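There's a structure below that I have some questions on.
With one protein chain held back, the other chains of the complex are shown just where they sit.
Order as written gives the chain letters A and B; numbering starts at 1 within each chain.
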Amino acid sequence: MAKLTRLLAWLCLAFVVGTASANEAAPASADPVLEARMLHITAELRCLVCQNQTIADSHADLAIDLRQQVREMLQKGQTDQQILDYMTARYGDFVLYRPPVKSTTLLLWVGPGVMLVAGLVMLVLILRRRSRMPADKFDAEPDEEAVGKP
Amino acid sequence: MIPEIGHFLLWLAMGVALVIGVVPMAGAARGRADWMALARPASYLLAALVTGASACLMASFLGNDFSVLYVASNSNSMLPTEYRIAGFWGGHEGSLLLWVQMLVIWMVAVGLFSRHLPREVLSRILAVMGLVSVGFLLFMLLTSNPFDRLFPPAPDGRDLNPLLQDPGMVAHPPMLYMGYVGFCVAFAFAIAALIGGNLDATWARWTRPWTTVAWMFLTIGIALGSSWAYYELGWGGWWFWDPVENASLMPWLLGTALIHSLAVTEKRGSFKNWTVLLAILAFSFSLLGTFLVRSGVLSSVHAFATDPRRGLFILAFLTIVIGSSFSLYAWRAPTVGLGARFALFSKETALLANNVLFMVAAGAVLLGTLYPLILDALGLGKISVGPPYFDSVFMPLMAPTFFLMGVGPMARWKETSVPDLAQRLRWALGVTVVAAIGTGWLAGSIHLVATCGLLMSFWIFSSVATDFWERVRPEGKGFAELRRRVGQIPRALAGMMVAHIGVAVFCFGVTMVKTYEVESDVKMAVGDSTTVSGYQFTFQGVKNVQGPNYEATRAQIEISKGGSKVSELHPEKRVYRVQQNPMTEAAIAPGFTKDLYVSMGEEVEGGAWIIRVYVKPFIDWIWGGCMLMALGGLMAVSDRRYRRKGGVAA
Partner (left out) sequence: MKYLRFLVPLIVFFGLVGFLFKGLFLDPKEVPSPLINKPAPAFSLALLDKPDTTFKRDDMLGKVWLLNVFASWCVACREEHPLLVEFSKSKMLPIYGLNYKDERMAGMKWLATFGNPYDASLFDHDGRVGIDYGVYGVPESFLIDAKGVIRYKQIGPFTVEAIETKLIPLVQQLKKEAGNG
């Protein structure tokens, strides 16, 4: 009898110890992969209420609702583009942090590249022109101060 | 009484500033020594008056004088003292006074360290700065008086915005403004040179230290703002391409180009037009930033309370200052000489290309920032331009500058041989490729974009190392000479190397954290733990805490690695009593190779909480890199030639 009691006691202890050891925390959301996708998409969307945060980060009610909306759409199997289109249909292009490429934003997307090319072309032209100038157009050589290069 | 004294001092200051703006300038034009002699002492007087006004406002804050509207809007009797001080620049009116305060500090500095400058030049410089201060003082006195009274006085203040109640935010605006306003000095030097017709290498030598110091402050100011956003805002990011952030980045980019351009003009007399244009642009963008933050034309989390009337005033001021500067430029620049000759492949070309790249980068940021406004103004709809755009545009634009950073310092003035350069750098190139791929492999995964970032970063590390090695060990003279040669490296050069290393460190940090950051969102009951990147985070419960002006729920998270305790973090959810807005305070365990970042989400049933855990590798290298850049600037400025008695010989 005593042996049995002791066995039971050990079993109980083992059971208690087993459940009392640190539990691995469950992910905050039911489906972490979906959640990650949702956050990835909503990070591209502008919160219309506070307007200086993404829908992924905002605590505004509308942002919370929209995150939930996106979760549901992802569960239904919608693609990223479909979800972005859904948002744009309701809130306009303003809601996209990545401006769409259309005729009105062509200058925006192409601008930096054009500036770069223009700048480099200008650079080359200036250098070319300088190299063709006679020596007298330039200032005399400055005396090299022995204080290092820069 | 004190606010009225402060207000009166501002009026007096405006009068003095007007005198400084006009009389010495006219004196320089007419050769009137007595008029020119006015510049220095009048500047000191101006500084005394403005400082007096600032002291009055500070006294009102420290004394909790809630009969002053500005104090009532930005402070509270329960606000800790250090934040009452910060409240001075917590709102629009006070920040303007801070701007003017910084300006007069720079004017005093110019007055003190200008013994070597010709009278006419100094007079023009101080006159220009005086005119700028007239603009700001007038703006304050007409539309934004920090000393306006509130009748009846408020029983208590509305409290400083809780987001600003933080040490980082205390230091960030003053550093930033020291930078913005410091570019006014370079600007004034440029205008003085254009008016006086003495745009030459000597002018560049005078201008350079001022520009470097201003740039240093701006670098620190931006870094502080970014690191504050990281640890305060609870979202784990550190740069959002917000219009006001961009407004600080653009002058920084132009200021960087300016420093490099000044180097060429000083050394070789070339690029004078570029340099002068950059000096005008850097300050113009500082002013533009002032406009963008206060006018309401752009939506930003940083924007001060807006009023179209104020916006109109600043725009008029902007138009006058920048318009007349560009007009002066258009008039005088064609007559400026070309400087010394240089070949197609030379250090000069590298630096000129650098100028172009930085200007294009600043232009691209401006385009993105203003595009929504442009479309709206043209009636073509409303769009947003955010981080996805800027990230995809800005990084590729800056990539070539990294290449140049390795090549430029190694190139020779006037003419450099490309094969020779390639030969000297081949070791650096090899190390770069191996290190970049090796790092990716060590980190666990190799990605294309990350590898590009690492290539850029290691390229700078190895090319600076090559440059350094070449200088201390030429022709293999042996290690005995080494110490002597290291000491012989001029401070300016050493500063350049340190600053460039800073850029490499920055780039490394950005690349690593963006690519290898790990996040885990979990629901934790007391005793639960989660393991991220080898670290075990255990939730030990929450308790309620009373702060000086807030109530908080504080969580206790214990972190251990390999069984032994590493750290304990206390993230909080605070509610500030006066403004009643909830705030998330993240808790960070910083480290040299990674930050452990924990913030609280919402409470769920059963006393459990949603906890967000991040492991961010090398994130502190971002701001460490910025500090190294600033240190490099400091070293460069302390170079012997700027400390010669009586200034630099012409």
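Just so we're on the same page, a contact is a pair of C-beta atoms (placed from the backbone, for glycine too) under 8 Å apart; a residue touches a chain by one contact, two chains touch by 3 or more.
A quick note: this is a predicted structure, and the numbers were derived from the prediction, not measured.
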Touching the hidden chain in the complete assembly: which of B:140, B:201 or B:297 does that? B:297
Of the listed residues B:308, B:548 or B:582, which contacts the missing chain in the full complex? B:308
Those residues of chain A which, in the complete complex, touch the missing chain: 48-49, 51, 61-62, 65-66, 69, 88-95
Using the document's contact rule, name the residues of chain B that touch the chain not shown here. 273, 277, 280-281, 284, 291, 295-299, 308, 311-312, 315, 318-319, 322-323, 326-327, 329-330, 333-334, 370, 372-374, 376-377, 381-382
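Operating definition for what follows: only the chains that are shown with their structure count from here on.
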Counting only Cα atoms for the centres, state how far chain A is from chain B in Å. 23
Within the complex, which stretch of chain A touches chain B? 20, 22-29, 32, 35, 44, 46, 50-54, 57, 92-100, 104-105, 107-108, 111-112, 115-116, 119-120, 122-123, 126-127, 130-131, 133, 135, 137-142, 145, 147-150
Residue set of chain B touching chain A in the complex reads 201, 235, 240, 242, 263, 267-269, 299-301, 337-344, 347, 349, 352-353, 356-357, 359-360, 363-364, 367-368, 371, 375, 380-389, 393, 397, 409, 413, 489-490, 492-493, 496, 520-525, 527-531, 538-539, 601, 610-611, 636, 639-641
